[in-house]
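Pasting a structure here, questions to come.
The complex is shown incomplete by one protein chain, all other protein chains being positioned as in the whole.
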Amino acid sequence: MHDLVIRNGTVVTAADIFAADIGVDGGIVTALAPRLSGRTEIEARGRLVIPGGVDSHCHAEQRMSGGVVNADDLFTATRSAACGGTTTVICFALQPREGRFADIVPEYAQRATRCAVDYAFHLWLRNPSEQVLAEELPALIAAGHRSVKVFMTGKANWLDDLALLRVLAVAREHGALVTVHAENWGIHQFMAERLAAGGFRHPKFHAVLKPAIGEREAVHRIASFAELLDTPIQVFHVSAPEAAAEIEAAQRRGARVHGETCVQYLALSAADLNRPGFEAAKWVFGPAPRGSADRHALWDYLKRGVLDVVTSDHAPVNFDAADGKKRWGEDAPLDQIPNGIPGVETRLSILWSEGVAPGRITPCEFVALSSTNAARTFGLYPRKGTIAIGSDADLVVWDPGRTDRVTNAALHHAVDYTPYEGMVLTGWAETTLLRGEVVHHKGRYLGREGQGQWLPRAAYDWLRPAGRFPSGYDPFGQRVTHPDLQ
Amino acid sequence: MHDLVIRNGTVVTAADIFAADIGVDGGIVTALAPRLSGRTEIEARGRLVIPGGVDSHCHAEQRMSGGVVNADDLFTATRSAACGGTTTVICFALQPREGRFADIVPEYAQRATRCAVDYAFHLWLRNPSEQVLAEELPALIAAGHRSVKVFMTGKANWLDDLALLRVLAVAREHGALVTVHAENWGIHQFMAERLAAGGFRHPKFHAVLKPAIGEREAVHRIASFAELLDTPIQVFHVSAPEAAAEIEAAQRRGARVHGETCVQYLALSAADLNRPGFEAAKWVFGPAPRGSADRHALWDYLKRGVLDVVTSDHAPVNFDAADGKKRWGEDAPLDQIPNGIPGVETRLSILWSEGVAPGRITPCEFVALSSTNAARTFGLYPRKGTIAIGSDADLVVWDPGRTDRVTNAALHHAVDYTPYEGMVLTGWAETTLLRGEVVHHKGRYLGREGQGQWLPRAAYDWLRPAGRFPSGYDPFGQRVTHPDLQ
Amino acid sequence: MHDLVIRNGTVVTAADIFAADIGVDGGIVTALAPRLSGRTEIEARGRLVIPGGVDSHCHAEQRMSGGVVNADDLFTATRSAACGGTTTVICFALQPREGRFADIVPEYAQRATRCAVDYAFHLWLRNPSEQVLAEELPALIAAGHRSVKVFMTGKANWLDDLALLRVLAVAREHGALVTVHAENWGIHQFMAERLAAGGFRHPKFHAVLKPAIGEREAVHRIASFAELLDTPIQVFHVSAPEAAAEIEAAQRRGARVHGETCVQYLALSAADLNRPGFEAAKWVFGPAPRGSADRHALWDYLKRGVLDVVTSDHAPVNFDAADGKKRWGEDAPLDQIPNGIPGVETRLSILWSEGVAPGRITPCEFVALSSTNAARTFGLYPRKGTIAIGSDADLVVWDPGRTDRVTNAALHHAVDYTPYEGMVLTGWAETTLLRGEVVHHKGRYLGREGQGQWLPRAAYDWLRPAGRFPSGYDPFGQRVTHPDLQ
Partner (left out) sequence: MHDLVIRNGTVVTAADIFAADIGVDGGIVTALAPRLSGRTEIEARGRLVIPGGVDSHCHAEQRMSGGVVNADDLFTATRSAACGGTTTVICFALQPREGRFADIVPEYAQRATRCAVDYAFHLWLRNPSEQVLAEELPALIAAGHRSVKVFMTGKANWLDDLALLRVLAVAREHGALVTVHAENWGIHQFMAERLAAGGFRHPKFHAVLKPAIGEREAVHRIASFAELLDTPIQVFHVSAPEAAAEIEAAQRRGARVHGETCVQYLALSAADLNRPGFEAAKWVFGPAPRGSADRHALWDYLKRGVLDVVTSDHAPVNFDAADGKKRWGEDAPLDQIPNGIPGVETRLSILWSEGVAPGRITPCEFVALSSTNAARTFGLYPRKGTIAIGSDADLVVWDPGRTDRVTNAALHHAVDYTPYEGMVLTGWAETTLLRGEVVHHKGRYLGREGQGQWLPRAAYDWLRPAGRFPSGYDPFGQRVTHPDLQ
């Protein structure tokens, strides 16, 4: 007799799909077998049971580009996640440009106790001072924050190449993963200058302001740094096929360069910006939406495993509201329109709808892309990302046959619009369980504020470097390996 | 109370690794949970429990190149498999060059009832007559033989391009997978002529007789045919990195071209042929062993998923015995030395030893490469290839810590040598279970002749084509899709 | 005082463009300088003076596919060449499928004495018998026929892989260049079967009968053979960008694989086949016209030097006449429509019009592509292909500013149509000189039958192999070079 049993469902993991009941005790999966019985039982006949989604790229309660504050706080964002079938999010602790992590991490950690699902932070590093790199960052990594986010573009965020290298070196030495917003800052500045000079202010010109070639450039650059230092990275929100091609080339050279993409790059395109007036700003996010043909190419990179994680990059900025895009952007130059769209709740349904329904990916691949791979990449596995004995009972009863229309009214975030309004999706989360507790059922949020737990992360094997130094010098072991030098 | 429980082991699948007991009833996995109890219990503390190996490339009881008959019959070969942790093999029903499958399939099926593990056949097609393609082959496919083997080289085996295309077309129309020995026949003939003219007879010259460029050529050719007809294939025993690169290129173009390699290409090289006298013939197999540097490159293709199955290509030819290489080859021209080495029993240990032990692949990747992917590719999944509720209880208690030396005396095949004699391996099968019955324990065979079952294969989803026709013509649906034609 | 002076023109060679008079004595260029005087003077102010075109791919007086005989005999074809600015052609001596060259070369040589411009033959090899390879071919090469044409497709023409390798080996050993019609014969047969079965008979389906993928396959195959044997080849009439990409890949591997394309692949496309009824057969030639977008890609390969020769593949088949396409093809299956279009006279104007006029290539590149490179490739340089002291005075006064419309009535071949009818071209040959004699002026033929000379070719440096054997075996020097073999 288990605490809870999910009955008669079809279990899907990254590798397998099989009919079994799932027994849960103490919030942990304790049995997979036919005909289990539990004090509580959830019927899942005709449904799939998948691991709760892991969305490793989610902004909440943060000051964003242009000084806009997220429409979502950590509670509303994670409530929205739960209602979309996502039970783990990784958010961001944002270092002040001139300050230290000590100034914000404790407060952010405190605020995050309101989360509705389990969570971790990426350390968003903006001030690579000697003190930060030598003391703060190692201490935070040791305390369980094993991922660092860096930007290659954006006035308030970008780091120069030496700083990037130093951060990568610290991450390698102390066992953390660096994630990267890879676009070229110089190109963005140049294009902004030129577009401004040409009088191009309509939000649709966002599609040319930050071109794919700038993403390709930055990906090649950061991949080169990762190669030089023999350390793994994850490139965030890969949107352009040519950028994905650079990731693949790095992988062929033996570098451990991994790529994430987001559902918006699979489901939206520059064509969505063709709206009259400032309305188009609803589709302004960075990297910019690419050409409509590029979406198909991205699927090929997902199929071949070059890109292996699909997130939402939930960046909830209101449109009409007082602190929305409209107010901050309508009269602003093109490059000052606040970037970002919400999406944590719609992520899984869009991925299923565009991926599994038309036969592009299998249900197992869906689970890998939306949950397992992110859990592995960020040191959350095997607690998260699978349905296996001993894992957290983060389970989603998934209805692959439900077809419904997206409306912002039905979503649980605090944003005043969704860029997917009216889109018809197939495949929806019916019930979401967080560590064995139902937090969502058929569009109703049933959890409570603060139900989420922080997920400290120990050093994990996935980060293990390979010991290849293309320079002929190992700067960590301080050995020269150049074949021509005696 | 289960029929059988494997206790305290760590279960490994292609995606997951977790501690759990495994319950088995009626030869099927029925429970994964801690602390199960069974009428029979096997203790696996400190051990891994992995799915029984699937070796999809295994010769037995067959006339081979040069007219040599396999040293192993179907029982001894599969007994050897069982003792190495492999519970499913796919062997070959060899069509006579001038005859029909009807002449041999029934007899072969009858002989195979002696098998010690579960089995299927590849239909080795050598006579692509109209009758065979129009009638026999479709009927055999419908009867559950869903793979066809074709050769691009070898006097008695090779098919010309038109025949290859016709076979691929039949396979697509009736739902079978074509597997291919991809080397260029003209190059082999030319090199044999020239080497003979130059007086090169030592078996070591086998390494130049069938060069990598001939494999690359044939892979590009058959991949082009698969692309043209929008149908999946598996290229057998990819040995050269340049051939693997052609597979990768085909995958990038969207073709469903898959690649198998064999442990000998990961563990042996042309350098092994440097033995005095005819002894070198013990390392003569086709494709030929490649350069010692090529082995490392093959691992990269395995890691990235370009190659996804590792088999033995068990081709058991004696060396000294009356029907051995020595007798048939010692005075023969270079190109008539019988090709082939045994390996079905050593496969898993070599793959673990060269792959997992030095950190090149993870235990999950080991399971995928040695079992799950082959099962998926050939329509045996989910019955075979995983440990999941409802799957056959083909289980191996794997001792990752055991280090031991290979000796032919300790192997269970009927061949008079092993090319791995004296090699020290880490990771050995301790106990093998076939559908819940112990067939091997610590080097002793405990099964019985005829214990294996034939595995008929229904049409399976993995074969589904994509609907892309690069020619601008769909020869199946008979539609012209060329963008310039009205 | 020279025999002849071309005055006031601008001389263009593959490297240079400069104003100079050209002095000619005894049919040879003897002076480049300002203000020369001659017994005869030709005014070229405002004109370019370019080397006479070298068209290394020209059929005449030959039985073609389908048994059709060329509409042009060797005189009318070469008269047409002269009027288009071409002063050297390489035609074909066609070996009977079951016979010997001895059966036809003397007769063909005799017939060729009627040529209007200088000429050589490719030996079109169709019967690779031992006697032919061991005796005839070496003797013909030694006699000055230093190029051999082979086919990879076509019932009456194709050679199997062993034969191709043997021919390449003879060519390497005796100093000849092999040129190749590279398409896959099996694919052509398969597609013909399927299109016939589907009832696709309209000539436009020629565009899918012989798809680009079959060209890519054959190019990779023959390039692999050339690599294996370390010998140069020229791939004829490269039409598909993917085939050109294979040539580039071979060049990157260090192979001396060269590529020719033809003006029709730059100027025509599958879209031209969209004509009602059998009219479309006027655009049936092999390889088939490719997609309209492919033309642009071919220019990139020309610019980068991957393809370096542009010819006409003049294959003059009438349309309406008694022996024309109409009669032979109208009721025939799709794959029996006679292939081929005329083009020797329009070649230079189309290349200028599509290449130089819109700025894709420079005048120097035009000279290289249409004259110099072919002369170098086939051992005719420096006698042909440039304007330099000591070279034959094959000179064309070229009017880059003339724009005119193509009409078949104005052409000098014996074919009853041109596929370029009505096309407006910029850049025309105004005057053509063969060894100092005017043979054409402003559309009027002024030469005489038999004015052309045969061009015997000595062994030439361009053929020198590199000494790289990717197999690890040099079959010519009979040395093993495999790094792992002792």
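Letters A, B and C name the chains as they come in the text, with residue numbers starting at 1 for each one.
The rule we apply is simple: a contact is a pair of C-beta atoms (placed from the backbone, for glycine too) under 8 Å apart; a residue touches a chain by one contact, two chains touch by 3 or more.
For clarity, every value in this text was computed on a predicted model and none was experimentally measured.
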| task | Please work out which displayed chains the absent chain touches and list them by label. | result | A, C
| request: Out of A:F18, A:Y108 or A:F200, point to the residue that touches the absent chain in the complete complex. | output: A:F200
| note | Filtering C:N8, C:T30, C:T153 or C:S312 for touch with the omitted chain leaves C:T30
| task | Out of A:S37, A:T407 or A:S471, point to the residue that touches the absent chain in the complete complex. | result | A:S471
| task | Out of A:M1, A:A458 or A:L485, point to the residue that touches the absent chain in the complete complex. | result | A:L485
| query | For the chain left off this view, which of A:E43, A:E135, A:D161 or A:D331 is in contact with it? | reply | A:D161
| note | Note that subunit A touches the absent chain at residues 160-166, 169, 184-187, 189-191, 194-195, 197-198, 200, 204-205, 207-208, 211-214, 216-217, 220-221, 224-225, 227-228, 269-271, 273-274, 291-292, 470-473, 475, 478, 480, 482-486
| Where does subunit C touch the missing chain, residue by residue? | 11, 13-20, 23, 30-34, 251-252, 254, 300, 304-305, 359, 368, 372, 382, 386, 388-391, 464
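Convention: only the chains that are shown with their structure count from here on.
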| note | Common contacts of subunit B and subunit C, by label, are none
| said: I'd like to verify one number: the distance from the centre of subunit A to the centre of subunit B, where each centre is the average of its C-alpha atoms, in whole angstrom. | reply: 39
| request: Starting from the mean Cα coordinates of subunit A and subunit C, work out the distance between those two points in Å. | output: 57
| Multi-chain contact sites of subunit B, meaning residues that touch two or more partners | none
